[in-house]
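Only one protein chain is missing from this complex, and each of the others stays in its spot.
Going in written order, the chains are labelled A, B, C, D and E, and every chain counts its residues from 1.
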Amino acid sequence: MLHMVNKSPFSNSALEEAARIASKGSPILLIEDGVYAARAGTSFAPKLADILKDHPVYVLTPDLKARAVDKLVEGVEQVDYSGFVDLVEKDKVHSWV
Amino acid sequence: MLHMVNKSPFSNSALEEAARIASKGSPILLIEDGVYAARAGTSFAPKLADILKDHPVYVLTPDLKARAVDKLVEGVEQVDYSGFVDLVEKDKVHSWV
Amino acid sequence: MKFAVQVLEAPYNNQASDTAYHFIKAALDKGHTIVRVFFYHNGVVNANNSAEPPNDDRNIYKRWTELGKEKGIDIVACIAASKRRGIKEGQIVEGTRISGLGQLADMTIEADRLITFG
Amino acid sequence: MKFAVQVLEAPYNNQASDTAYHFIKAALDKGHTIVRVFFYHNGVVNANNSAEPPNDDRNIYKRWTELGKEKGIDIVACIAASKRRGIKEGQIVEGTRISGLGQLADMTIEADRLITFG
Amino acid sequence: MMDEEMEVNENVKKVMFVMRKAPHGSIYSYEGLETVLITAAYEQDMTMVFVGDGVFALVKGQDTTDIGIKGFIKTYGALEHYDVEKIYVDRVSMEERGLTPDDFAIDVEVKEAEEIAALMEEQHATIPY
Partner (left out) sequence: MMDEEMEVNENVKKVMFVMRKAPHGSIYSYEGLETVLITAAYEQDMTMVFVGDGVFALVKGQDTTDIGIKGFIKTYGALEHYDVEKIYVDRVSMEERGLTPDDFAIDVEVKEAEEIAALMEEQHATIPY
């Protein structure tokens, strides 16, 4: 199951809850304000590195560009809207809104 | 200045930001979902006890009752809507929405 | 004392409109003045007169009519925010009006206290 | 593959409507089917036909008309949520309709994937 | 007749409602519950799981009189009449909030994160409120 998070990890607990519940190996997709979680060099970055040990992490490129998030935590993969659709086609999706 | 917080401290950073910025001695008022911060015995309760060292903390009683928050961290004071008005009359107010 | 009140969320969806109402009622009971109530962001939905809330729940829209018409409080929905969300002249709650952001600046300056519910 | 899409927030106020639109466009481009789009909570504001967004910005309401009328996608605003927020029959965006929560249950069962934007 | 029933059962889908919002401060919890009740009429295999602040919605003794909002804690008690019987609470969320099963207005089963994850994986669809 794909777990989708659209809230900033600095102000909202959604990503931490999603990562705690999500079964090991299931992918996490960061969209909208959720992409800030993927920024390298932040106080959250070490937590994302931990999450990456158990989950592939994807970020939506259009949302990254909109927010000028140009340095990513190592291992994070980018997808565009087309790749987003492919992820949802591959597996069921839950939104941690 | 009175600092007002209406979000749950378990899912939102508003109270922690408010408490970090608020000048020592200035009161904090918890309303709506913010009243969960005042519940005794939670993982947040020790943080509220720390906040209480620097700030008087008030909670809005109607919101407590609506959420069945019946055990409060020691030192938290209750106000009703009338007491809420008095707090705002006493000092300027900032809402950490 | 003169209070100005800002509401930033839609009625029912968030408690902001309810808390604002109870605050205003308590302030009036204590003899304070409400300079203006200003709806911004999704708060402009508070001025939508097309709503039909369930009969067994409170009617938030009628509360604004009560405060605006009966108590004479100036209640304003921001025009720019209203246009984005489809609230328009001729379809607004009795006792409220639509006007510019200047009304927010104006009440902020005039009132002794600005209080925001969001 | 058959996708069902739920939108929980008001247009402009949150990015949910934008992301849903871009997702739907990309899904259609890849040959997928959109069983239905369902607006719930403040998401029902997406169906309000009285809006006049700024000319220099995207028009989210027209996007729903494009998808509903031109692409033939079934776009539904929940009636109970709409009544609370003043969205009603006769004042809704072309290409959308108002109906019950059963339409959400129905699309959830029918589609291979339910995706929620909120 | 037997065949028809079998066919109906085969068409039953698993649908999970993931409740993560506190009550009253926003309507998500309440409007989410309305969805559960309506979906129940479709006779699917339904599960509700309360995670994060969602667990607060189940706390007994809620009295919304003074905030003037219609309370809905009693509606959870009606869920069993709608054949919604799989009602789970995330253990960590419950404990972080200082709650025990005795604090809830209805009987719930407390689940570990791994169990909830496994249940999520089984679903035809999951709906967040």
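In this section, contacts are C-beta pairs under 8 Å (C-beta built on N, C-alpha and C of every residue); 3 or more make two chains touch, one makes a residue touch a chain.
As the structure is a computational prediction, the values presented were derived from the model and not from experiment.
Q: The complex has one chain that is not drawn here; which of the drawn chains does it touch?
A: When the full complex is considered, the omitted chain touches A, B, C, D.
Q: Taking the full complex into account, find the residue in C:Ile34, C:Ala47 or C:Ala111 that is in contact with the omitted chain.
A: C:Ala111
Q: May I ask you to list the residues on chain C that touch the chain which is not drawn?
A: Touching the chain left out of view, chain C contributes residues 4, 6, 8, 40-41, 80-81, 84, 100-102, 104-106, 108-109, 111, 113-114, 116, 118.
Q: For chain D, which residues touch the unseen chain?
A: Touching the missing chain: residues 12-15, 18-19, 21-22, 54, 56-58.
Q: Which parts of chain A face the unshown chain closely enough to count as touching?
A: 6-8, 10-11, 32-33, 36, 39-45, 61-63, 65-68, 70-71, 80
By our rule, only the chains that are shown with their structure count from here on.
Q: From chain A, count the fewest steps through touching chains until chain E is reached.
A: 1
Q: Please identify the chain with the largest separation between its CA centroid and the CA centroid of chain E.
A: So the farthest one, by centre of C-alpha atoms, is C.
Q: Centre to centre, by mean C-alpha position, how many angstrom separate chain B and chain D?
A: Result: the chain centres lie 38 Å from each other.
Q: Distance-wise, how many Å sit between the C-alpha centres of chain D and chain E, to the nearest whole number?
A: The computed centroid separation for chain D versus chain E comes out at 25 Å.
Q: Between chain C and chain E, what's the gap in Å when you average each chain's C-alpha atoms?
A: Those two chain centres are 34 Å apart.
Q: Multi-chain contacts in chain C: which residues touch at least two other chains?
A: 12-13, 15, 19, 22, 54
Q: Can you list every residue of chain E that touches 2 or more other chains, as numbers and ranges?
A: If we look for residues of chain E contacting two or more partner chains, we find 20, 24-27, 52, 67, 69, 124-126, 128.
Q: Any two chains that touch count here, so list every such pair.
A: A-B, A-D, A-E, B-C, B-E, C-D, C-E, D-E
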